[in-house]
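As you look at this complex, bear in mind that one protein chain is not there, while each of the others sits in place.
And then subunit A:
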Amino acid sequence: MAASPDYVTLVSSDDFTFVVQRSSACISPAVKRMLDPLNGFLEAKTNTVRFDNISGMVLEKVCEYFYYNEKNEGARDVTDIDFPTELCLELLMAADYLDV
């Protein structure tokens, strides 16, 4: 395993795991700081971040948002990502927590 592998794992509160690219996950400053090897957190050592306050469905949308954001970096007139309204409030809280 390389010192800073390309992919990281995000685990939700109900034990769903999502493997995403490091660059995408680090769009969230919170995740970036958690995975920064200089800080010496457990997450950085295992390249895994566990979110006990975010459920699987919400985390899935968050990962989708990571990729969507990276893909549309600097583009003009980007269409909005689609997400079910029921998920909206939880997604809002997760987004605020991750500062994304």
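In the analysis below, a residue touches a chain if its C-beta (ideal position, glycine included) is under 8 Å from a C-beta of that chain, and two chains touch if they have at least 3 such contacts; residues count from 1.
Here is the rule we use: contacts and distances are computed from a predicted model.
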Check your understanding: So which of "WD repeat-containing protein 61", "Adaptor protein complex 2 subunit MU", "3-methyl-2-oxobutanoate dehydrogenase (2-methylpropanoyl-transferring)" or "UV-damaged DNA-binding protein rad7" is the UniProt name of the chain that got left out?
Key -> "UV-damaged DNA-binding protein rad7"
Check your understanding: Which one touches the absent chain: A:D15, A:D52 or A:E73?
Key -> A:E73
**Study point:** Touch criterion as defined above, residue of A:V19, A:L42 or A:L92 at the omitted chain
**Key:** A:L92
Exercise for review: By the contact definition given up top, give the residues of subunit A that touch the hidden chain.
Suggested key: 62, 65, 68-69, 72-78, 80-81, 83, 85, 88-89, 91-93, 95-96, 98, 100
